[in-house]
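Of the protein chains in this complex, one is absent; all others appear in place.
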Amino acid sequence: MNLTVNIGNLRIKNPVMTASGTFGYGEEYAEFLDPGRLGAVVVKGLSLEPKEGNPPPRIVETASGMLNAIGLQNIGVELFISEKLPFLRQFDTSVIVNFFGDSIDEYVRAAERLNGAEGIHALEMNISCPNKEKGWCIFGTDPRVTSEVVGAVRKATSLPLIVKLSPNVTDISVMAKAAVDAGADAISLINTITGMAVDIRTRRPKLGNVTGGLSGPAIKPVALRMVYEVYKAVKVPIIGMGGIMNAGDAIEFLIAGASAVAVGTANFVKPDSALEILDGIVEFMKEEAIEDIDSLTGTLRGT
Amino acid sequence: MNLTVNIGNLRIKNPVMTASGTFGYGEEYAEFLDPGRLGAVVVKGLSLEPKEGNPPPRIVETASGMLNAIGLQNIGVELFISEKLPFLRQFDTSVIVNFFGDSIDEYVRAAERLNGAEGIHALEMNISCPNKEKGWCIFGTDPRVTSEVVGAVRKATSLPLIVKLSPNVTDISVMAKAAVDAGADAISLINTITGMAVDIRTRRPKLGNVTGGLSGPAIKPVALRMVYEVYKAVKVPIIGMGGIMNAGDAIEFLIAGASAVAVGTANFVKPDSALEILDGIVEFMKEEAIEDIDSLTGTLRGT
Amino acid sequence: MSRYFRARITENLPLNSSHNIISLANLEDMEEPLPGQFFMVQINQGYDPLLKRPFSIYRKTAEGFELLFRIKGKGTALLKGMKEGAVIDVIGPLGNSYPLPSESQFPVIIAGGIGIASVHPLVERLSGKAYVIYGAKIGDELFMREDLEKIAGNLLLCTDDGSCGQKGTVIDVITGLRSRLREMREVIIYSCGPAAMVREVTMFAAEHAIKAYVSLEEHMACGIGACLGCVVKTRKGYRRVCREGPVFDAADIIWREDPR
Partner (left out) sequence: MSRYFRARITENLPLNSSHNIISLANLEDMEEPLPGQFFMVQINQGYDPLLKRPFSIYRKTAEGFELLFRIKGKGTALLKGMKEGAVIDVIGPLGNSYPLPSESQFPVIIAGGIGIASVHPLVERLSGKAYVIYGAKIGDELFMREDLEKIAGNLLLCTDDGSCGQKGTVIDVITGLRSRLREMREVIIYSCGPAAMVREVTMFAAEHAIKAYVSLEEHMACGIGACLGCVVKTRKGYRRVCREGPVFDAADIIWREDPR
């Protein structure tokens, strides 16, 4: 049985990875599952300089989901390379580094710095973050800005480049096309959907940042639809995520067009979810006599 | 205690209404709750001509939500007026007629016909439907098309005009502004978020129409955020909906900026939800010594 | 008397690993159910699962009613886990019912698997007068046989593996009866079971110009006719299983290419 999939010219050993920001830098979860069995570990989003993040509360549970407003807190590229990367290098898995910036220049400099580091197999650009120059609008909601920033980063790195799309757009396929035309080797989606919650007694937002990102099973139907739309629009591999809790969910994403999947919120619910999902996919392939995982991707029938 | 709220120059007796398509034409639910106690009954979306709708399956349950692909099946404006409206006239409530068209001309003609009918207190335009002329793109995802169709309907009716927005857009406040500038007396939101589900054994979509609209508690955080954004953008009254299951949910929408709320999917779960929610709001107003429901709207603090 | 009431679980008995019979005592009055009608039953505490589940009324009891259910997915798994004493919301009785046979009609009831739940009240109603053909994959899934022996005029059991009754499907059985049926006075078929089986029954009825009423299933949200979610295609257009159905004249149904 062949579980390997290609993300640009990176070959990962199986289609299950962790979603950025839900798996830290791998250390905390290593106790609950062997990172060496994962297709890839995607680390918490990094910026050039350390970022302190948003004031608490940062998390609110919602129906079959959760809102988070971490505010992209991270230790910065330098500390990551010196303190976290060595730990990840021990494992027989691919390390995908998620990163972001609040200006195109910051994106480029972060990408350049990461490019040099040993043990990084691919970069995932988070473009669902505010653009300081353009009055804090989100990079990933305007195809022109998207292609501008992706194009700039593309020049700055020789690593496989994954662009992670924001679902908070009218037509996700337009964003995917813009990213691919600008040089993305792969597309990952979806990032969280912006939402909020209110404490009716204090009449205050339940999140320190007022709004936050919705994740978990609640958003799965939306994520799946967007993966399907992007699959019809671009030729590059897709990493699907959004509410994947079990193998069945993951397989839905593969059938809809994803080549690989990322497990996010599920890690919080069951710390060994990612491997349980991998095992379930293998089980399914046996039952359905599927030899090669690639032959499952985009096989949605009757449409 | 004052529960009445104004939607344009329509005064409804309390802020709780039913969401279009989840309450039929009122007949089925009259057995479970007294429509006369509702602020308003919003009927299933009507088109000029009857519409047969989508092939089954039309419904799939999802985590804390459901996908529907009814395909706007309805009996058409004429039959509604002759066969359903008389029933609704018996009750001491406001009747709000939701309608749509697949061309601007159809919208206008439907509005004109409804305008004449006795016992209709307001119109709610559903612009989350495909535009035949513009290659089936959705009216409500382009501000120019939105203002064009709203402007045309505005001229065709003297009734209070509510424009119901689609959440499948990058910036909901832009759509709200377009609708208001074109003459909308009020804004209602959100309609369903497009999603899908896949049967992994048959590899077919679980919906006959492939994609459908996500509703229920799963979407509440997104709906609440959009109501908050629209409240900051326009001055007209807002009817908030999306996953409202209990009084607490409804009150969150009021605090975020809604003047009234609509109860949708909750009707399916508990057929008397709408009145339970109304009673809960009254209870809350007593506890918090709130005299006038209006004084709750848009009172979100610390932002 | 309201069709929205609460009921307390008095017993929740496993019949085998995948089927339970659950008994409920009504806390409010219930309308008299007709054969073939169903309830929308609450199976959740939180919002996942969210919707009520439709279940045929297997039997009316002195204090309430019984449901016979198969553990299919997460809702029925939760229902299986519900303990005696738990109180749940119920909407119903809902839908139409099996039209009773006229004097001149000889009723043949065909049930496949859990479909027995839907036709059981009809078998009771026609006590002794009906032919009942009841099939399942294995004998272990032919439920309440003793009880059926008593109330069915003539009970023909069959299993795919022959572990109980005749080896074969209900279609094999009814086909075997062809000649016998011909001799009989006008026959009327009532059937409920897996979509594929019900479909074959309608084919059989059409071939032999036999009147047949079948109970169909579709996913439901409201259960009362308001959402238009549960339609099936008929020669009269889309019809709501929860309202115009679940029992349909077999001749009216337009079957989908792939029955699920």
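So that you can tell them apart, the chains are marked A, B and C in the order they are listed, and the count of residues begins at 1 in each.
Here is the rule we go by: a contact is a pair of C-beta atoms (placed from the backbone, for glycine too) under 8 Å apart; a residue touches a chain by one contact, two chains touch by 3 or more.
Only a predicted model underlies this, so the values are computations on that prediction, with no experimental measurement involved.
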Omitted chain - touching chains that are shown: A, B, C
Given C:46, C:162 or C:237, the one touching the chain that is not displayed: C:46
Touching the absent chain when the full complex is considered, from A:183, A:248, A:271 or A:298: A:271
Chain not shown: contacting residue from A:23, A:228 or A:253: A:23
Positions on chain B contacted by the hidden chain, ascending: 63-64, 217, 302
Chain C, residues in touch with the chain not shown (by the definition above): 44-49, 74, 78, 81, 83
Contact set of chain A toward the excluded chain (per top definition): 21-24, 28-29, 31-32, 44, 52-53, 55-61, 63-66, 68, 70, 73, 199, 202, 204, 216-218, 245, 265, 267-272
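Please note the rule applied: only the chains that are shown with their structure count from here on.
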Graph class of chain-chain contacts, one of line, ring, star, complete, other: complete
Two chains sharing the most C-beta contacts: A-B
CA centroid of chain A to CA centroid of chain B, Å: 34
Contacts with two or more other chains, residues of chain B listed in rising order: 63-65, 202, 204, 216-218
Sites on chain C at which at least two other chains make contact: 46-48, 258
